[in-house]
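Have a look at this one before I ask anything.
Excluded from the complex is one protein chain; the other protein chains are retained at their positions.
Right after this comes chain A.
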Amino acid sequence: MRLRNLTLCIITVATILGMFLSCQSQEELDMRNYLSNGRSLYEVKCRNCHGEQGEGLGELAPPLTDSLSLKKKKKQLSCIIKNGLEGEIQVHGKVYNEKMPAFTELTDMEVAQLIVYITNSFGNSQGHYPYNRVTEDLKNCPSSAQL
């Protein structure tokens, strides 16, 4: 009886642990997919201005290496990518004031893939960002492109 209980207990714990571990690896798998798609999208949509290594272009386009800024603005990134950006912003303590075009053609999934790629490259490492969070973020975009 006691042995049976113990066995049951071990099986339960192992199952829960197994579920947890497989969940984690599913997220890792997702993130890997997002990263590779995000990279191709970055090359087509972003690299021209923001550069191969996210280094930016003079004072025309800000670098994407300011982890703190990216973290603070994480919830706004979807809106910025989708609707563009105008007005003054500060990155690495430097002021940038150019117009970023809107990429309205991107789906929520593609925006998420870009966010995952950018926030996990160029010295950033901020983990996964599933597309449903992008959908959520896009509901709260400011009416103008100004932030």
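Methods note: contacts are C-beta pairs under 8 Å (C-beta built on N, C-alpha and C of every residue); 3 or more make two chains touch, one makes a residue touch a chain; residues count from 1.
Please note the rule applied: contacts and distances are computed from a predicted model.
J.: Can you pick, from "ABC transporter ATP-binding protein", "Multiple sugar transport system permease protein", "Phenylacetic acid degradation protein" or "SCO family protein", the UniProt name of the chain not shown?
T.: "SCO family protein"
J.: Tell me which residue among A:Q26, A:N48, A:Q90 or A:T107 touches the hidden chain in the full complex.
T.: A:N48
J.: Given that one chain is not shown, which residue among A:M31, A:A61 or A:I80 touches it?
T.: Checking the options A:M31, A:A61 or A:I80, the one contacting the hidden chain is A:A61.
J.: Given the full complex, what residues of chain A touch the hidden partner chain?
T.: Touching the missing chain: residues 47-49, 51, 57-61, 98-101.
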